[in-house]
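Quick one: this structure, given as structure tokens, is what I'll be asking you about.
Here the complex is missing one protein chain, while the rest keep their positions.
Entry: chain A
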Amino acid sequence: MGFRDVMYEKYKEILESYMKDQDEKALYLSQKFSRKSIEYKISPEEIISLHRTALAEMGAESLGSVMPSFDILLEVMMSYGLAYREHQSLRTIQQELKSEIEVAANMQQTLLGTQIPDVDCLEIGALSVPARQMSGDYYHFVQDEQGAVSVAIADVIGKGIPAALCMSMIKYSMDSLPEGRQEPSLVLESLNRVVEQNVDPTMFITMFYGMYDTNSHVFHYASAGHEPGFFYNHEIEDFEEIYARGLLLGIDKKTKYRQYEKKVEVGDIILLMSDGVTECRTKDGFVEVDTLKEYIKKYIHLGAQEIVNKVYKELEYLQDFQLRDDFTLIIIKRIK
């Protein structure tokens, strides 16, 4: 007996039993039958044909006059059957796309991977979580032989795949900068030229570039319209904004960036972030900057990486575990 014959017999059995007693068991068996028919890709119009054949075979003579009505039902169900099959094939395509994006996301992780520098006087923590599979945020550390630690944090306006593709370009431009120590303002100026020439005019990138001199403990920085970071003053136990003016990357190729500097004492903390951190949205609106500061203060006694992880957990919870934007947070703490 072929598979279809088996299904047919089963259906007829259910139908016969229900016609006799109208009990719930037959209905439950029908439900199971329908799951099985979906599993074996039996289309709606085939089910109707099955039903009609079964009725005819059961010899329900009183049904004679009703039988032609099944032709109408069958015809009406044809389009549903087609829609169903189309849905099946679209689902397969969606699966393929999804796994392709997963591969791309893994590639991106490898591509954008960066080592957190190991320096005696600093403790550095960093975390970057994409809102979707691929991230439009980027951060990178460079350590040079003279004892400077450079940090770049960038955010493409927008998210998802277009932002991710754009980010990869930033990474390559960073890699092609000349070796050796680079002044933050000059780094931004040279990246700005690359972005202006190569990126779609509707796509903008914000970036913060900082260089921590481990000999003088001065933090030199410049910003291209990036979300302002915070500086935690250990002595007075309070925050101040890391203020830096500058135009976004990719708007005007002649843009000049101003460089700023800040002396860092033992216990002080530099906090850098993408707007996914400050623009965390909850049901009640944006997360206040003060809330963020409270969280950081709450965990300030912990190690840098732990602070980052804890703050992320808190904000994730606040947002009901649904990130609306890529999230990147970096903490640099002077420990001696």
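Just so we're on the same page, a residue touches a chain if its C-beta (ideal position, glycine included) is under 8 Å from a C-beta of that chain, and two chains touch if they have at least 3 such contacts; residues count from 1.
Here is the rule we use: contacts and distances are computed from a predicted model.
Considering only "Cation:proton antiporter", "Acyl-CoA dehydrogenase family protein", "Anti-sigma B factor RsbT" or "Amino acid ABC transporter permease", the record for the omitted chain gives "Anti-sigma B factor RsbT", by its UniProt protein name.
Residue A:S79 is the one among A:S79, A:Q146, A:N198 or A:S216 that touches the chain not shown. Note on the undisplayed chain: of the listed residues A:S89, A:Q115 or A:Q322, the one touching it is A:S89.
The chain not displayed touches chain A at residues 45-46, 49, 52, 71, 74-75, 78-79, 82-83, 85-86, 89-90, 93.
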